[in-house]
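Input: a single structure, listed below in C-alpha cells.
The other protein chains are all here in position, but one chain of the complex has been omitted.
The chains carry the letters A, B and C, assigned in the order they are written, with residues numbered from 1 in each.
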Amino acid sequence: MDIALFIIFAVIALLCGINLVVQTHPISSALSLIGVMGALAVLYLLLGAEFLAAAQMIVYAGAIMVLFIFVIMLLNAGAERVTKTRQLVKIAGVPLIAVFLGIVAFVIQAQLPRSQLVWFGGFSGGGPRDIGIPLFTRYLLPFEVTSVLILIAIIGAIVLGKKEMD
Amino acid sequence: MNLWLIPIFPLAGFLINGLAGRRIPKALINTVAIGSVLLSFLWVLKVLFSAGSLDTAIGEHYFTWIQSGPIHIGCDFAVDRLTAVMLLIVTGIGSLIHIYAIGYMDGEGGYYRFFSYMNLFMFFMLTLVLASNYLLMFVGWEGVGLCSYLLIGFYFTENFATTAGNKAFIVNRIGDFGFSLAMFLIFRQFGSLDFSQVFNGAAGMPKEAGYGILTTICLLLLVGACGKSAQLPLYVWLPDAMAGPTPVSALIHAATMVTAGVYMVVRSHALFLHAPIAMDWVAGIGLATAFFAATIGLTQFDIKKVFAYSTVSQLGYMFLGAGVGAFSAGIWHVMTHAFFKALLFLGAGAVIHGLHGEQDLRKMGGLYKHMKLTAITLLCASFAISGFPFTSGFFSKDAILSAAYGRAPWIYWVGVFTAGLTAFYVFRAWFMAFTGEYRGDKHPHESPLIMTGPLMVLAALALGGGFINIPRWLEPMFPETGGENPVLVWTSAGVGMVGILLAWVFYVKAPDLPGKFANALGGLYRLVLNKYEVDEVYDALIVRPLVDGSRTVLWRGMDASVIDGAVNGVGARAKGMGAVMRLAQSGYIRSYAAWVVLGSVLLLLAVGLGGAR
Amino acid sequence: MDLTYIIVTLVKLIIVFSVLMTTLAYLQWIERKVIAHIQLRPGPYRVGPHGLLQPLADVIKLITKEGMIPSHVNKLIYILAPFLAVTLALVNICVIPFGPEIHLDVLGHQINTWLQMTDLRIGVVFVLAMSAVGVYGVALAGWSSNNKYSLLGGLRSSAQMISYELPMALAIACPLLLANTLSFREIVESQSGYFFGFIPRWMIFQAFPLQIIAFIVFIIASFAETNRIPFDLPEAENELVAGFHTEYSSMNFASFFMAEYCNMVTVTCVSTVLFLGGWEPLFPAPWSDYAAPAIFGLAGLVSLWAGLNPARPKDRFTFPVVALASFGLAALFLAGEFVFPVINVIAMPLFWFCGKTLALLFVWIWVRGTLPRFRYDQLMKFAWTFMFPLGMVVMLATAAVVAVFPR
Partner (left out) sequence: MAPSYAVPLNWYLILSAILFCLGIAGFLYRRNIITVFMSIELMLNAVNLSFITFSYKWRAVDGNIFAFFVMVVAAAEAAVGLAIILTVFKNRRTLEIDEISSMKD
C-alpha cells in the first residue's frame, strides 16, 4: 500500500521534475513544478508531516506558484529562443551533476542502514499542535526573525514594483 | 520599589519635548517639562516614605549591562540616606527652577530645546545619584557634562557661548580622564565596580601611610571631582559657564551638577578614610579654592560672575569638609548651598530679566524700589551665604569649620577669613545692585509671579533650611564629628557680620572708598580683577603647545603621510587584485552556477567520502 | 480495513456524490427562480411543472452541443483547466461533516460511522489548501485561451483570489482559536450546548460580538473566492465578454459552472460548520425535534392554500402535490420522533445541517439578485485596506479573549 503510493507519487514527481527542465515554455515548467509539489505533498503525508503537506499546498502551490504564473501571464513570456549555452556549462554541466548525484547517493547508501523503513503512521508528530508548540517556544526567535524577513520582503517587493524605470 | 521610575519621568519629558516640541503648543511643553520633574519629585517622596529608616541601602537590579569575562556590571540603582538627601535636593530644587524657567525663558528662541535639555539633565543627574556602581555613576557623570555643555552653549549663535561650552567640556574631560583611570584601578584592585563590594574590600584594607593603591585611586577620583566641581586647578570653566541662561546656572552650575564631585567623594568615603594623604589633598584643594575664588569674587562686576566665583569658593568649603572627615557636614553644606545659591542665581536672573539682559553691577543700583520681592529674597540668600546666625549657611558652614578646627586650627582661621570675604563680596553685589542711585539706562521692572514664587519658596528654605539636621540623618553612615564649639561658631559668624558691615561701609556709606583702594594697591587689584591671569597662563602653557603640536606632528606628519599612505596603498593593492580576479567574473549567472556545482562536488568528495569510510 | 468499513465508505461516497450532483444541478434552477421572483418574473416555467426539469434540459443541451476547441489555444492546458477547476471544487466535500456518529444495526452488522466522508486532523487547512489551488482552474483557462479578455479575466481572478485568501484565512482562524482544533468534527462538537439554556453555543454567538464580525468577513471573502457577484470581475460579461470562459463551450463551459456552484456549496457548508454549529439544532433538545415537522407542516399548509386559490391554472394541480410531499416529510419526522427513533437519529442532524446550508445559499443568490458589481481597483482597495485589517483585528481580539479566558 505505502510502497505503491510512494512509487506512484515519486514517479510523478520525477516526471514533472524532468518536464520542468526540458520544457522550453515557462508556463509548462510552472505546471510541472506544481505537479512536483503536489506529489511531494502526498509524500509528506506518508512521512506523517500532514501539516507540512497542507502548508506545501497553501504556500507553495497556492501562493508562490500562483505568483509565478501570474508573472508569466503578466509578462506574457514566450518560449525560449535558442542561444548558445556557456562553454563551461556545455562541457562540464552534465558530468558534474552526474558525479554530484553519484556521490550523494553513495553517501546516503553508505551512511544510512538499509533497514531504516518508513510506513504511514510510523511517525504522527507532524500535526499542527506538534509543530505549533515548539515553533512558539523553542523556535520563537527564528520565527519572529522570519516574520521580520517577510515584512522586509513585502516592502522590497512593493518598492521594486512601484519604481518606474524608464 | 521602582526606583527606575524616578529618572524615567524626566527622560520621557526629554523625549516628548525633544521629538515633538517643535510642533506642540507652549502650554503642553511646559506641562510636560514641569510635570515630569514634579512627578519624579513626588515619586522620590513616595519612595522615601515607604522606605522608612534607610539604615541599609535598598538596591534594585534591573538588567546586566556589561558581561564579559570577569567584568559583570549591572544596571542597578540603590537608595540610602545619602542618596535620599541628594535625590530630594535634585528633584526639589530642580522642580522649582523648572517652574522659574517658564517665566525666565518666556519669549526666548528654542524654548522646547531648553526644556528638553533640562529634562535630560535631570535624568542623568538622577542616574548619577541613584547609581550603585561606579560605571553607571560615570554614565550620569558624563551625561550631566553633556547637558551642561549643551545648555552653556544654548545661545549657540553667540561666539562666547559656544567657546564657553567647549571650554567646560574640555576641562571636564581632564577630570573624567582621572575618574576613568580611577575606575580601572578600582576594578583591578577589587575586581568589581559595585559600591558595596568595593567598599567592603576597602574596609578590609589597612590605612595607608604612603602613596599606596588606595591613595592613587582616591587622588584620581579627586581629579575627577575637581573637574566636575570646579576646584583648583580645573575651576576655570565654571565662571565662563555663566554664558548659559540663568536657570541653567542656578540648576546645573550652582545647585546640583557641580556638587556631583562632592557627592562622589563622600560616596567613596570608605576609600578616602583609608587614604589619609588623599584626604589632606582634598582638604587642601578645598581650602585653597575657597580662598582663591573668594578673592577673585571681590573684584568682579558681572553679577553672575560674582556668584559663580562664590559657587567655586563654597564648593571649596564642601571639599574642605569632606577633606577633614566631616562628610555629613559637607553634604549638609551641599544642601544649604543648593538653597541659597540657587536663590542667588534665580534672583540675579530676576534682576537681569527686569533689566532686559543687563548683567553689569555698575549699571545697576537703586533697584530696591523697582523690584522689592527680588531684593528681599536676595537679601535672605546673602545672609544665608555669609553665615548670618540661624540662617542655613550658618549651621552647615560652621559644622565644616569646627570640624576643620579639629583637624588643624590654621585651616579654621583661613576658612573664617574666607567666610568674611564671602560675606563682603556677596553684600557688595547686593548693595551695588539695590541701593543708591540707578546708574543704568534700561527700564527696570519686577518679574512675574511664576518667577518670584520659586524665589520666595527658596528664600524660606535658605533661611530655615539649616534646621534640617543632615548630620543627624546621616549619623549611621558617618560618625558625628567633633561637637560644636560655641566660641568658634560665634567667631566665624562675627567675622561674617564684619564682612557685611565692611561691604555696607564701602558701597553705601562711602562709595568712593573702593576706587581709592583699587588705586592704592593697583597691581594686585588688577591681577585679581583679571582673575590672576589663570586663563592666559593655561592658554600659554597647555593650549598653544597642544594645538601647534597636533597641527605639525599629528596632522601633517602622522595623518597625512603615514595613515593616508597606508590606506591608499591598501586601496591600490586591492584594485590590482580585483583587476586579476575580475577575469573570472564572466557576468553569466549560469557559469557561476557551474562553478558552484563544481565546488560542491569537490566538497562532497572530501567530506562525504571521508565520512563514509 | 475490514469489508464493512469499505462498503460503508462506498455507500457514503455514492450518496454524497449523487446528492451533491443533484444539488448542483438544481441550485441552478433555484437561483434562476429566486432571481426571477426578485425581479418579478416567473423564471423557468415551461419545462416541467414550474420548470422543474429545466436543469435536466440544460444538461442534455450542454452534453449534446459540439465541444469545439479553438485553433489558437494551448490545447493541453485548455483541456486541463476546467477539469482542474471542477475537481478541486468537488474534493472539498470529503471533509465536511454532515452529522454526528450514528450506530446502525444492518443485517446483524453493528455499524458505527460518522455522517462524513473522512475527518482529517487538518480538515480546515485542507479546505484552505484546496481553495488556494482552485485559482489555477480559472487562471490557466484564462491564459490558455490565448485571448486578451480571457487573459485579463484570468489575471483578475488570480489576483482577486490571492487577495481574498488572507481575510478568509484570518476569519477562519477565529473559530479555530475558540475551538482549539483543526478538525471540522471537533469544531462542531465544541459548539454543542446552550448559553443560559437557550442561546446555542454556535461560534457566531461565542466571544460576542467578535465572531459575528469574523462571520461577516468570512462571508464577504468567500463571495470573492467563489467569483460571485459583487466580485465576479473575472467573468464580467459587459467588460470582458465573460472573461476567462469566453473561449469555452459545451461540457467544458458547464464544468466551470459546476465548479462555481460546487464552490458555493462547499463554502456554505464550511461556514455552517465553522460558525453556525453544523448539525447542532437551534433550540434545546425537546423542542428542536418538533421544529422539522412544524416547518414542513407549515409549508404544506401554505402550498395547499396556494393550490386552493391558484395564480395560474397549472397550480391547481402542482401545489397540492407539493403540499402532500411536505405533509409526508412532516409525518416522517413525527414518525421518527415517536415510532422509529432510528429515522430521527439520521434525519434530524441532516435536517438542521441542510437547513442552515440552504439558508446561506439563499443569501448567496439573494445578494446576486441585489448588489451591483465592484470596480477592480475598488475590489483590491476593499480587500487590502478594509477586509485584511478588519480580519487581523478580529483574530487578534479573539486570540486575546482566548488568552484571557482559557477553556
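Here, a contact is a pair of C-beta atoms (placed from the backbone, for glycine too) under 8 Å apart; a residue touches a chain by one contact, two chains touch by 3 or more.
What you are looking at is a predicted structure, and each value in this text was computed from that prediction instead of being measured.
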For this session: Could you run through the displayed chains and say which ones the absent chain touches?
Result: A, B
Problem set entry | Touching residues on chain B - with respect to the absent chain | 582, 585-590, 593-594, 597
Exercise. Tell me, which residues in chain A touch the chain that this view leaves out?
Worked result: 1-4, 6, 10, 13-14, 17-18, 20-21, 24, 26, 29-30, 33, 36-37, 40, 43-44, 46-49, 51-52, 55-56, 59-60, 63-64, 67-68, 71-72, 74-75, 77, 80-81, 83, 85-86, 89, 93-94, 97, 100-101, 104-105, 108-109, 112, 114, 116-119, 122-123, 125-126, 130-131, 134-135, 139, 142, 146, 149-150, 152-154, 156-157, 160-161, 163, 165-166
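By definition in this document, only the chains that are shown with their structure count from here on.
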Problem set entry | Distance-maximising chain from chain B - centres being C-alpha averages | C
Problem set entry | Gap in Å, rounded to a whole number, between the CA centres of chain C and chain A | 33
Seminar exercise, completed: Note: chain C sits from chain B at a C-alpha centroid distance in Å of 77
Seminar exercise, completed: chain A touches at least 2 other chains through residues none
Problem set entry | Residue ranges of chain B in contact with chain A within the complex | 586, 588, 590-591, 593-595, 597-598, 600-601, 604-605, 608-609, 611-612
Problem set entry | In the complex, chain C residues that touch chain A | 74, 77, 120-122, 125-126, 128-130, 132-133, 135-136, 139-140, 142-143, 151, 154-155, 158-159, 161-162, 165, 182
Problem set entry | Touching residues (chain side chain A, partner chain C) in the complex | 27, 31, 34, 50-51, 54-55, 57-58, 61-63, 66-67, 69-70, 72-74, 76, 127-128
